[in-house]
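Rather than the whole complex, this shows some of its chains in their spots.
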Amino acid sequence: MARVRVEYFAVLRERAGCREEELDTQAGSARALFAELEARHGFPRLPSLQVAINEEFRDWDSPVSDGDTIVFIPPVAGG
Amino acid sequence: MPAQFTLSRARLDPAALGCLLADDSCGALVAFEGRVRNHNEGRPVVRLEYEGYEALAVKEGTKVVNEALARFRIEHAGCVHRLGPLALGEVAVWAGVSAHHRDEAFAACRYIIDEVKARVPIWKKEFYADGDSGWVNCNIR
């Protein structure tokens, strides 16, 4: 069991209804954690999605550990 | 140029930004301004809002500018992106490069704006004339 902080931006922030949340998870990877939250918040299916752990882009198979800050990154649209 | 990639909630001043790149050894300065358009994919747009994952945006944007400095024979480069609400015509992003020669300045400026748009975690919400709004590139499938 890991206690992590998840921050939400843009369309995911609006769907989650919050900017961030702390939660306990048994997810073994970023992918599993997203699946857990997707079901809970009813996230939309996006054309693409990336994940960052502790301010670094990471692979979806990366483990999530106690104290991590996780951000799911919808398709970017700067400029 | 003190910082190579920054975020700003205040209006951008392209002239002042260009001055940061000036240098008597540089014969060429190429600057790109991305402005808020009054339309996108055929829909009239009335205003925009940009949101960023700020810590990672600055990291990734700085990486892009440093890549440009390493790949091209240029002297100085910088990029600034707005966050928050923007009106039509306002400058949303500015990228500028100075170099001894124009070939490299054009190529590097193009590289920076292309990579920033593709990689930096910033999102754009468009507000349309009909009252609707939406996050660009996030169309639900």
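Per-chain numbering from 1; labels A and B assigned in written order.
Just so it is clear, a residue touches a chain if its C-beta (ideal position, glycine included) is under 8 Å from a C-beta of that chain, and two chains touch if they have at least 3 such contacts.
Source: prediction; values computed, not measured.
Counting every chain in the structure file, the complete assembly comes out as A x2, B x2.
The working rule: only the chains that are shown with their structure count from here on.
Look at where the CA atoms of chain A average out and do the same for chain B: the two points lie 26 Å apart.
Here chain A touches chain B in the complex through residues 7, 9-11, 13, 44-47, 52, 55-57, 71, 73-79, going by the rule given at the top. Listed in rising order, the residues of chain B touching chain A in the complex are 34, 50-53, 55-56, 59-60, 81, 92-93, 113, 116-125, 135-141.
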